[in-house]
Each structure stands twice: as structure tokens, then as C-alpha cells.
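A single protein chain has been omitted; all remaining protein chains appear in their positions.
After this line comes subunit A, so read on.
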Amino acid sequence: MSEVVLETKDLSMVFPDGTQALKNVTLTIKKGELVSIIGPSGAGKSTFMRSLNMLNKPTDGQIVFEGENVLKARGKQLRQIRRRIGMVFQHFNLIKRSPTYQNVLHGRLGYMPSLKGGLGRFSEEDTRQALEILRRVGLEDQAFKRADELSGGQQQRVGIARAIAQTPSLLLADEPIASLDPSSSENVMTYLKNVCQEDGLTSIVNLHQVDFAKKFAHRIIGIKAGEVVFDGSPKELTEGITNHLYYSK
């Protein structure tokens, strides 16, 4: 019934040093789904996510995003795919010395001519939107502060705001709460889920913590040693499966 946003077929990744990080990952993500990918550290969660927008290039397989072959995309076409995929990072990856609202405006760079965006000549409309998005993540008071003056949880909300500013059709978050304290983690996950639901976004979130994954997602995918070993609803994720995922060899 609902349309497919993203499809990967036999996606494999071998790093130059010989590490096989992904093995034939075949997945279909539908519009509006909130998906959590769980798995132990080193399972390949980040590698999978970074392959989707070509921050690293898989060695084999296929990725189709909204009907476009991602692995074949170059230059301008790749930029046009990337601007429709928002990404949130574990370490926020904000430009620390730039003000908060400017970090949010960076989400518009993919829509601007190279020169105009490079010189930071964002339109009034974009700036208005950026401030509105900051209000949505509860940071309207922090708009003109330098990004590194904000707390970790606030910085991650700026990270979410930057991704939302892209008006993406897919939102990726790679361990968005792994470097936050428990209460900030709750807070950030709540904002993340809210913006996804309000905008009807499709989202994939890598999470180390199973309890957060169950609360956030409609669908959970378990990855172990580069392979998908579980794909189902939070209810279907039993303790036995979790144990297998995290503890058994």
C-alpha cells in the first residue's frame, strides 16, 4: 500500500584493510516508517547508514532511494540525493564557532548555487524557516549563540534542526544519544520522534540501547557482524533474540 522510499540489495562493504563490514544487506524501507537498527559495537550499523548517502562507498550491491540508483550518482546528482537525506551524528558535528541558526541554515546548502551558499548568502525565507525549526526543537532562545556554547543535548537538537532544514524525505540518525546523559537522551529522542511524526518523515535510527529502540521505532532491524539477523516489530524482539544479538558468538 505505502510506497517504498529506500531499498538496498545485497549491499556489501569491504574496507581497504580487508574488514568486511556489511554482508549482502537487503532491506526495504517504506514511507513513514520509523526504523531502529540495533546491534553491538562494530556490527556495521554506521557503515550501513553512511553507505546510504555515500559518505562511504559500498563495494558491492545496490541502493535505490526514491527510484534513483545512489551508487551510480556523481557530482550534482549525488548532491541532489544527499539533500533529501538528513543525517544526525553521534558527536553532533556542528560547526562549533558558527552561531546556532547558521548551523541550521547549513541544511539549505544543497539547495543553493555553490557560490551563494559558500558565501553564506542565505535567503530571508530560509533564515525565517531556520528560526522556526529552532523553535520546534525548543531552542529559539539559543539561535544567536555559538554552537559550542550549548549543552550536549541542545547541540544534538541543533543537529536535528539542521537535518530538518533539508526538508528531507529520509532522516538518518547514527547513535544520536550515545554521547549524552540519560535525561538528555530521553529529551533528544522525544524531539526526534516528534519531528518525524509531525512531518511524516521516514527515519532510520542506529541505537545501541535496545530499550530506546523499542520505544522509538515501529520496526527494529538487528545487525550482527555485517548481516541482518532480525527484522520485525518491537514486540517480536524477544530477550532471546537480544541476547543472541549482543552476547553470543
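By definition in this document, contacts are C-beta pairs under 8 Å (C-beta built on N, C-alpha and C of every residue); 3 or more make two chains touch, one makes a residue touch a chain; residues count from 1.
Quick note on the criterion: contacts and distances are computed from a predicted model.
Colleague: UniProt name of the unshown chain, from "Phosphonate transport system permease protein", "Radical SAM core domain-containing protein", "Nitrogenase protein alpha chain" or "Carbon-monoxide dehydrogenase small subunit"?
Modeller: Matching "Phosphonate transport system permease protein", "Radical SAM core domain-containing protein", "Nitrogenase protein alpha chain" or "Carbon-monoxide dehydrogenase small subunit" to the record, the invisible chain is "Phosphonate transport system permease protein".
Colleague: Of the residues A:107, A:153 or A:176, which one touches the chain left out of the display?
Modeller: Of the listed residues, the one touching the omitted chain is A:107.
Colleague: Which is it among A:27, A:55, A:71 or A:178 that touches the chain not included here?
Modeller: A:55
Colleague: Touching residues of subunit A against the unshown chain: what are they?
Modeller: 50, 53, 55, 79-87, 89, 91, 93-98, 102, 106-112, 114-115, 117-120, 146, 159, 162, 166
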